[in-house]
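Have a look at this one before I ask anything.
Note that one protein chain is taken out, while the other chains of the complex remain in position.
Going in written order, the chains are labelled A, B and C, and every chain counts its residues from 1.
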Amino acid sequence: MTMQRFGRLSRPPHPVLFDVLYKPAMRTDVEHLLDYVLRIDAAHVAMLAKRGILRTDVAACLLSVNRRVMASQEFRARLLAGTEPHRGLYLAIESRYIEELGPEAGGAGHVGRSRNDINATATRMRARDELLNLGADCLHLQLVLARRAVELAETLVSGFTHLQPSQPTTLGHYLAAVLSELSRNTLLVFDVYDDVDRCPMGSAAGQGTSFAIDREDVARLLGFSGVIDNSLDAVASRDYMPRMLASLAVIGGTLTRVATDLQLWASEAYGFVSWPDDLVSTSSMMPQKRNTFVWESVRGKAVAPAGALMTVLMGLKNTPFSNSVEVSAEATAYAWPALDSVRMAIRLTTVMLETMRVHADRMCEWLQGKDVTMTALADYLVDAHGLSFRTAHHAVSAFVEAKTGKPRNTAAEHQLLVGILREQANLSCEISDERLSRALDPRACMQNSRFGGGPSPDHVRTQIAALEQRGRTFEARLAQRRRRLDAAEQALSERIDAIAKGNR
Amino acid sequence: MTMQRFGRLSRPPHPVLFDVLYKPAMRTDVEHLLDYVLRIDAAHVAMLAKRGILRTDVAACLLSVNRRVMASQEFRARLLAGTEPHRGLYLAIESRYIEELGPEAGGAGHVGRSRNDINATATRMRARDELLNLGADCLHLQLVLARRAVELAETLVSGFTHLQPSQPTTLGHYLAAVLSELSRNTLLVFDVYDDVDRCPMGSAAGQGTSFAIDREDVARLLGFSGVIDNSLDAVASRDYMPRMLASLAVIGGTLTRVATDLQLWASEAYGFVSWPDDLVSTSSMMPQKRNTFVWESVRGKAVAPAGALMTVLMGLKNTPFSNSVEVSAEATAYAWPALDSVRMAIRLTTVMLETMRVHADRMCEWLQGKDVTMTALADYLVDAHGLSFRTAHHAVSAFVEAKTGKPRNTAAEHQLLVGILREQANLSCEISDERLSRALDPRACMQNSRFGGGPSPDHVRTQIAALEQRGRTFEARLAQRRRRLDAAEQALSERIDAIAKGNR
Amino acid sequence: MTMQRFGRLSRPPHPVLFDVLYKPAMRTDVEHLLDYVLRIDAAHVAMLAKRGILRTDVAACLLSVNRRVMASQEFRARLLAGTEPHRGLYLAIESRYIEELGPEAGGAGHVGRSRNDINATATRMRARDELLNLGADCLHLQLVLARRAVELAETLVSGFTHLQPSQPTTLGHYLAAVLSELSRNTLLVFDVYDDVDRCPMGSAAGQGTSFAIDREDVARLLGFSGVIDNSLDAVASRDYMPRMLASLAVIGGTLTRVATDLQLWASEAYGFVSWPDDLVSTSSMMPQKRNTFVWESVRGKAVAPAGALMTVLMGLKNTPFSNSVEVSAEATAYAWPALDSVRMAIRLTTVMLETMRVHADRMCEWLQGKDVTMTALADYLVDAHGLSFRTAHHAVSAFVEAKTGKPRNTAAEHQLLVGILREQANLSCEISDERLSRALDPRACMQNSRFGGGPSPDHVRTQIAALEQRGRTFEARLAQRRRRLDAAEQALSERIDAIAKGNR
Partner (left out) sequence: MTMQRFGRLSRPPHPVLFDVLYKPAMRTDVEHLLDYVLRIDAAHVAMLAKRGILRTDVAACLLSVNRRVMASQEFRARLLAGTEPHRGLYLAIESRYIEELGPEAGGAGHVGRSRNDINATATRMRARDELLNLGADCLHLQLVLARRAVELAETLVSGFTHLQPSQPTTLGHYLAAVLSELSRNTLLVFDVYDDVDRCPMGSAAGQGTSFAIDREDVARLLGFSGVIDNSLDAVASRDYMPRMLASLAVIGGTLTRVATDLQLWASEAYGFVSWPDDLVSTSSMMPQKRNTFVWESVRGKAVAPAGALMTVLMGLKNTPFSNSVEVSAEATAYAWPALDSVRMAIRLTTVMLETMRVHADRMCEWLQGKDVTMTALADYLVDAHGLSFRTAHHAVSAFVEAKTGKPRNTAAEHQLLVGILREQANLSCEISDERLSRALDPRACMQNSRFGGGPSPDHVRTQIAALEQRGRTFEARLAQRRRRLDAAEQALSERIDAIAKGNR
């Protein structure tokens, strides 16, 4: 693996370079790219053999080393040791071929390709796997959201705007809204996937090749749905990276909002929801504490894609439209930790929603005296007594203003309202106690809100059913993509076996 | 329009509030939202009349004021004057209705709706129009790119990686690569469009309404393709904002890369391309200057969406999942200037590509002595003489090293190569002068690069044809969306006329 | 002002260029840069006269036009009209000189300078003014914070961590903490100011000049504290822009946190603070609403610098280290709206803090039964009974756990505690009712917290006094900087008068 000389270069990398660039990069590359690069190598060699560009026996030797040696722990350990100078993963692999097979056979596979297209391909393979895992996590979260939303479709709670009580709603309606936004943005993951899922191999250093290679064959063996038409686009573009991060930043943004609401509703002042002991923390100092700190971790981890997106966009800015280390290695490196981070946020959110205890009585009780049915009262005055909405609104405003700070007393309030209506709206109507108290009942209000996408339980259940259908479609797409990857792995394996037996 | 008292509030806004919030907001709102809000108002009132929630004669009065007064310059001027305290656009409109029609008729339209859903709807209408304009700009850029790429499909130029000459290619191949990336990301504009194109009206303050409104009717009259199922999702979500900005940030990123290359290639050291006098600047001090500074403006304007995206994501972070000024007014406001900015970058890029003068002779001449065919030479040794690629690569490396700094001399170089091959690769072959010079001819190299998406002109023309097809599909979608908006405007107008005649 | 030809350029700018770049730029430039550019012009011409590079009579003519014509509304109107093609502010000014004085005198001032250093200087002058205004706003906010903190230094309130009640504190202690962070970061504004406050004039296009100019003279006449030593640094650097935005982003971040707390504490569930009618909003639909939405605007406006910082950093990235439109015009343009935005957030925060009504009774009452003195109880057991803190903490935890959900009853709880201590901590002590209830009294707890920077009122007042001292130092620096600017204006004016009289 020693690299004293390579091509025009008579010396191994400068110690600072090795220390700062090659050595740390190898650690990540062995963990995250080695398997992809070996698979690419195998597919490329198999194709070269099929096209007669490489002799079958040479191909068989290369593939045997690829399978036997490269996948060994010994090889990984040697790469990781960092005791010998090297110039990165790909050349270290090639020198191992040469070590095993001699310079002619060992150096025969690098035909019609370059590190540029190999790297572009490996990165896309990694992105594919990450996106599929992420998709599965998103799907799981959505299933839990849907389940809890259905379960809580009748659980009355105050709605809020600007942190102040607004109108009666249900926790199910709230969760359905969140699910709606989340599932909409999860779909973006596949928009990106399908653009990622095209194979750059054969683009070489951006100008293709004169060897009569078969790109479609390589693409198929690596499970790609197709190739990239233009060789420069293939090695220069990493546009899927910011797109991937952007969709995650949007999903992360949604999580921060839900986490904000649910942590608040779990706090002493609300007590709407709570979590068991294994999902809260206490304080090392304050014995009374039960902190739902997990939501803080969710929020803290959910913002990772936003910053990483910025770094990647910045990394791409003002770079030549061609292969460059700045884009292909440096900028893309920022994406992966952010992806891990947002997946953690998703997993934490999922477990928190699964285990959330809902205190329906407390929510009902909290509603009392919060005037959340004042809109319903105005609506009633419009509907039953023909006031214009603005007149009704102002009269009810005056009613609220007048009764605020006074002890609650239904009869007195009835009188107060009648007086205000007479004076302000010139309305000398009879309002029966029974109709009034119906207009003021939070649960009735919530149930009546059947139009415009409101919390009426039947309506919410219909919404969720539609979102679950969207989830199932998503799940089917996930499965279909996974199947293609599995089939490709199988096909590549069979090709290697055939070549070992002397068939291309 | 005076707002001494509104509902519970006995006083107009505090002077600082008025100065900092209401007054400047009105300026933007009159310019960018007023027309949308008036149209929403009209559609909502027409629907209320149709459903019998509002009397037809009241509706007719409201619609008459909507058409006649509100659209007048006098009304706009009054809104802009800022001499009377107000609480924002919507309430100013409503007080004008009341001024004209009295409190009963004038205040009758605000049934089953709130400022929350009106604002959510108006913002989406604005986003729709902006996206259509942006789409048209993107399309225009793509048409120009495609035209120039075809025109330059045979124009030989050096390829570059890491700013160093790589292999022969064409300017057409380069432009096709750029077009490929751009057209891929332009499609995202429609992904967002179709999510934007759903109507929030009827969601009211996030909990829908008990009035038996017809949301689909309003949606249709405003040209939306449908409604938003969940009322909380409708008022709380602005996820399309970061998505819109993210797709523009990606497009902007591509522009910075192209601008970097083309400005460089226009510089003294390259001279590949140039622009006429009306597209360059000179210096007020240095008389010799012809600066292609427009590319710097392109780059400077193309980064706007990245920062705006960040502000919007930050604006959304940790906000309650409900209507909030932080999200619905503040955060969204950052998007529009960034959109303008990136459209300017697109327009400038388009005009620069349209007017770009290409100096084919200079590009050919520049290629000389740059060793861009050394890969082709190695490929030839593999192909014709059966060397392994690595052996060939090292031999050619030694050849390059040996001839560097020496005067160019074909015969001597031939000898040098033969010597190196004998010594390093044990290859005592005959290499005919003619075959060698063919292997070393840049144009032949470029033409031979027929595999892997390389610059071979026929191949590039096929790529462009496919991208043009993609462009036509995009154009058709644009046109289809525009037609729906036009039809809706027509339908709304007819409904207003009908109501004026006493028909709902 | 017509610019058919300028130097090598035979044609006016292309219509798209004019439309996209020159025309809109002129609007901003006339509003924000014209005055600075005219002042720079005057100072430069005065210096040239003093050094004998320009004849005094020519200088007098130029200065007369500078004063008389350029400052006129007619000139501004003509610049804004955009009916004649132009190439930006500076050349339009120069053509006006030529129009008035003929080509020789009119074109004589542009010696030893270029648009590069003029632009660099004008931008710094604008930044100086903006920073001084911002500093004044920050100072005002700090004065209000200090006043309210002193006023509320004894006002008991629950502390919070993770949104759960922690230990007793005061609102004054909270505001003092905020003031501490804010005043620390406000100081950064002057770090930037002092780097901004150096004059680039004389750097010309980045390579200085051979004319024997006097840079220090120009710097003095423009109120700068000195010059920039290296001419390339002078025109290429805009590092103060991201620095300015970064300090504002940090200040903005603090505002979002305070706004989050205070809006929450104003909500129904807390009711700790409230605002009068002219600082809240109601709902057009929900009559009961009093929304402290201003805090949402504060947060929404406070994030502007973060995104603008990102755009500016992105604008600077990978640009040549020399003058470039990308840096000097495009990137810097993003800073100003963000600056306006954060100033609005500061002003809104100031008025909200000034007008905040504090409900001390409600805060006291809210504390009841929230177990905020459990740490004090554990401390008491350590202090008075010699338990290790962890033993005490676990015993008190068990005590809290046991009494949760039971009706409050002092005697029963005393018994419970004694039992737990005996069992868990092997402590069979006498705990007097009186000592226990003292340990459990929130106000006593708060007052006892005299160490480690806790809320003990005397301690807090000392903190605030120190911060007020820091504020006065800041104020003095502000005033000193303003005085230098005023003095320079005076000096320049006198020099112009002298030259008009024929003295250099």
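Criterion: contacts are C-beta pairs under 8 Å (C-beta built on N, C-alpha and C of every residue); 3 or more make two chains touch, one makes a residue touch a chain.
Just so we're clear, the structure is a prediction, and the values are computed from it rather than from any experiment.
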item: From C:25, C:69, C:136 or C:382, residue that would touch the chain that is not displayed; value: C:382
item: Which residue of B:370, B:414, B:438 or B:482 touches the chain not shown here; value: B:370
item: Per the touch definition above, residue among B:64, B:133 or B:291 touching the missing chain; value: B:291
item: Interface residues of chain A (partner: the chain not displayed); value: 6-14, 16-17, 20-21, 87, 90-91, 94, 110, 113-115, 204-205, 260, 276-290, 293-294, 296-297, 299-301, 303-304, 306-312, 314-315, 318, 324-327, 329-331, 333-334, 337, 344, 347-348, 351, 355
item: Positions on chain C where the hidden chain makes contact; value: 7-8, 94, 98, 103-112, 116-117, 159-163, 166-169, 173-174, 176-178, 180-181, 184-185, 188, 191, 195, 201-213, 215, 227-234, 236-237, 239, 242-243, 246-247, 249-250, 253-254, 256-261, 264, 299, 303, 306, 309-310, 313-314, 316-325, 375-376, 379, 382-383, 387-391, 393-394, 397, 400-401, 445-446, 448-456, 460, 463, 466
item: Residue numbers in chain B that touch the chain omitted from display; value: 161-167, 263-264, 266-270, 282-293, 296, 310, 313-314, 317-319, 370-372, 374-375, 377-378, 393-394, 396-397, 399-400
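In this text, only the chains that are shown with their structure count from here on.
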item: Distance from the mean Cα position of chain C to that of chain B, given in whole angstrom; value: 32
item: Where chain A and chain B are represented by their mean Cα positions, the distance between them in whole Å; value: 24
item: Centre-to-centre distance between chain C and chain A (centres being mean Cα positions), rounded to whole Å; value: 35
item: Interface hub residues of chain A, defined as touching at least two other chains; value: 161-163, 166-167, 264, 310, 313-314, 317-319, 375, 393-394, 397, 400
